[in-house]
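Note that this complex is displayed minus one protein chain, with the remaining chains in position.
Then we have subunit A:
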């Protein structure tokens, strides 16, 4: 079975491009061009060089000795938190800004929830001298003031999404409406492995540098390319997609996906889409999403803004349906404890998104000889206030 996208833009029954006709010319142009552009030697050279000199790749694969001792297994952390701007998001924005330039676009739009993708987009727009407009829910703007300031410092315009629940889902709607209103000169940099085809595949390919590096780094450290398990958190799923990509067709590698259970899967305050979602259409693709019986998209909840999305990328919906990936869901409390544990044991303050992945160590028993790679998607600086509030520091 293939876990990659097929020619029509689907992963099994998931994916496709369910978009209004107004978006068709842009999405179709991208569909026809993205593989061609990204395969060109000059593109590859520029992408690789920026990842190396600007982002700071390869990100280390760090053997977490004390964490390994505690859980009696061999744990490696893939340090995406050490990238420029503090998370994996920049891998994708570098790739897409180069595609946008190739397509002759002059204006960049993006959506953001917590602000990490917004900052990563504002950063590459500053780097390339392109106009940048970031849509952010009005409520998120209030919750994430430091990232709003960072985007402004980087020269971006931050526009508040005032519709619906005024969070990530609505910021995405507003970005799509902007693209409808500006069909010629604008490229939309989607931040997660979601949206109409070819976005999920394009984002996955740009993020796949994560698993590509894990392979050779593990070969150096363990004498083998394949770990026994790779673990990543999933909101829309861009970090997970990149972490899994080169292991999808290696059956000996166990794939573990960790969603946000929020206050509990059945608490009514959760973002555990694989458990609560049904097949439907969100933001241009067919996937699993949280919705009412009548098909209205519902508002998710997680303490982690990066996992607070009512859908999941179509690749991951397929991994869930086929059983290729094992899905866990972790509550706010358990994630926060796991994050704090990493601080104390390894001297690393993780993003709360990444803390969800770490919390699986308490839910699943690994063998002492297992090699377990956990993707540390981002650093926790942005989450200090949440940590402070949660633990009353």
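Just a few scattered comments:
Quick note on the criterion: a contact is a pair of C-beta atoms (placed from the backbone, for glycine too) under 8 Å apart; a residue touches a chain by one contact, two chains touch by 3 or more; residues count from 1.
One rule holds for everything that comes next: contacts and distances are computed from a predicted model.
A single chain of the complex does not appear, and UniProt lists its protein name as "Tryptophan synthase alpha chain", one of "Dehydratase", "Dipeptide ABC transporter ATP-binding protein", "Lipid-transfer protein" or "Tryptophan synthase alpha chain". Contact with the chain that does not appear here is found for just one residue of A:103, A:180, A:265 or A:343, A:180.
Checked against the hidden chain, the listed residues A:254, A:284 or A:380 yield one contact partner: A:284.
When the omitted chain is restored, the residue from A:169, A:205 or A:246 that touches it is A:169.
Across the interface with the omitted chain, subunit A contributes residues 16-22, 24-25, 163-164, 169-170, 173, 176-177, 180-184, 278-284, 291, 293-298.
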